[in-house]
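Note that one protein chain is taken out, while the other chains of the complex remain in position.
Chain nomenclature is as follows: A and B, assigned in order of appearance, with residue numbering initiated at 1 for each chain independently.
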Amino acid sequence: MHVEVRDLNKHFGDFHAVKDVSFDIAKGHLIGLLGPSGGGKTSILRMLAGLENPGSGEIRFHGKVVNHLPPQERGIGFVFQNYALFKHMTVFDNIAFGLKVKKTPKAQIRDRVMELVELTGLKGFEQRYPHQLSGGQRQRVAFARALAPEPQLLLLDEPFAAIDAKIRQELRSWLRELIERVGITSIFVTHDQDEAIEVADEIMIISQGRLEQKGTPWDIYKNPETPFVATFIGESTVVEDASQLKGFEHAVEGERTRALIRPEYIEIGLKNEFSMLSATEKGIVKHLHFRGSEWMVEVEVEGHKLITYRSLEKTTLQVGQQIRVLVHRAYLFNDTHSWVVENRLKEDPMPVII
Amino acid sequence: MNTVLRHKGWTWGFRSTVLLYFIVLIVLPIIGVYVNSFSEGWSNFIQSIMDPIAWKAVLLTIRLAVIATVINVILGTMIAWVLTRYRFFGRSFLNSLVDLPFALPTAVGGLMIMLLLGPISAIGKLAESMGFEIVFHQPAIVIAMTFVTFPFVIRAVQPLLEEIDPSEEEASYTMGASKARTFRQVILPSMAPGMISGGMLAFSRALAEFGAVVLVAGNIPGRTLTASVFIYGEIESDNPTGAAAVSVLLLTLSFLILWLINLVQMRGRRR
């Protein structure tokens, strides 16, 4: 289902929750709305569902304006954060609800519900009540219930927020498979980066009511369009004055150019591990944390603390040890724009005279 | 059928009917009393409320209601404590019995008290021999008020007591505080909002009580004539405006208390 949103705005009293948001979603795609809490993601989702009315702006499904349609008529399925299962109905009745409302014949209801029960792995639980199910099972009932009436658009509001961390992983991959199998256009809201990156085809980063960037997880990661996006995704350190970094002195523009350095942009090691030694700076190891599959290293360079990872295969470092640090690239940004820059010294290595 | 009910007309019809019902039933009558009490002029209004009998009736009612409230706060807190904290035979029976004054007609309550303490009863005869009479005198009014407002403080304090985290008390004991001190500084403050709001509800109700009081009181102006009985008397004597004037007085006082109760409850909730 083609979803088009133009200039969406929403105020709650004086609070401007959603500011001029516009985007398009192609049929069959799985989109994640990612951003910090209170940023407006859930408001956008609810407006798509018809559970809130936009202050201004247009929402189109398949080219048709749906602003004034109530949720009952939009052909959507909605999965709530706290499942919102009907407490007084069995699993079967919960899933069948949407079909009963449409006055589907009993036999068809039965078939469809059983199909979904199989699909969601709830076989045998049809006659149970919600309070007799675990959190993960309840969430699956919520999915089945939303999918039963064959909606055109599936909306999920932080579907895994209330689930135990262990089960979350399983449910994530299960959800992705399910949605691919059913082929339904889906939009889900989350504040968990890993979840968005793992599950979604495309991510929309929403912060303070604005759409910061829309793109595949890889695009967003490699080419952040705004400083917020750059700092939000992945771990990074911000250096206040980029010109202080070796190899980036001439890359700065204007005043106050800051540098965002991701762990993967940095290489550290002993002198003999580098081929372009002249591009490196001196650094001191401040902290070491064992992370199970690698070391996390905090390095101090010219008064800046940088974070990076070191493979277990290489020689283990010690705290206080003097090492060499090579910053391969940095994401630079000032007040007007941002860009990614490679370390100049890598390109024009100065001849080293030993 | 859903499409029929969905029509905008039905929704608005429903909404306006309910709101209209509400306004006509509650708002209109109250405004009516206020308007009517001034209908014969401001000076008449003043005259009605300055009538010494009226004035004394109001003061008497307030005084007796205060006494009844204090009794209920003390007894009610104790009973709430016993019912929540102790396990004993007959506990749930007593717990259910607490609501009896809510379920009983007030006139029947008055009858009960009259039978129990009137001149023909055992207790009544005993009291008479000791030189003081109960029924048709102030003690009976206080007892009637206490009876009718019996559940209020209990039901306000019980949930607060049930909510108290036992670890708060345990913490107090581990720091060396005695039972009495723990009670005073840990438990009592938790119960206090319930005691206050329950007490205020009881006071407000006692002020307004008519049925139980009219049966046991003697209607002697200044001694046993309460405000509500006085108002009734004025109505029966075909002086509705005078009755309205004193009603306005009593109403305003009751609304003030209601508003105070709301404040206390909101403060309690914010904590």
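Everything below uses one rule, namely that a contact is a pair of C-beta atoms (placed from the backbone, for glycine too) under 8 Å apart; a residue touches a chain by one contact, two chains touch by 3 or more.
The rule we apply is simple: contacts and distances are computed from a predicted model.
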Query: UniProt name of the unshown chain, from "PTS fructose transporter subunit IIA", "TonB-dependent receptor", "Anti-sigma factor antagonist" or "Sulfate transport system permease protein"?
result: "Sulfate transport system permease protein"
- request: Identify the residue among B:Ser48, B:Thr106 or B:Thr224 that touches the chain left out of the display.
  value: B:Thr106
Task: Check the options B:Ile30, B:Ile46, B:Leu59 or B:Ala171 and report the residue that touches the missing chain.
output: B:Ile30
Field: chain B, residues in touch with the chain not shown (by the definition above)
entry: 1-2, 5-6, 11, 14-15, 18-19, 21-22, 25-30, 32-33, 36, 75, 78-79, 81-83, 86, 88, 90, 94, 96-97, 99-108, 111-116, 121, 146-147, 150, 201, 204-205, 207-211, 214-215, 227-229, 231-232, 235, 240, 243-244, 247, 250-251, 254-255, 257-259, 262
- request: May I ask you to list the residues on chain A that touch the chain which is not drawn?
  value: 49-51, 70-72, 76-78, 80, 82, 84-89, 97-98, 101-102, 145-146, 149
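Rule of thumb we're sticking to: only the chains that are shown with their structure count from here on.
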Statement: Averaging C-alpha coordinates per chain, one finds the centres of chain A and chain B separated by a number of Å equal to 58
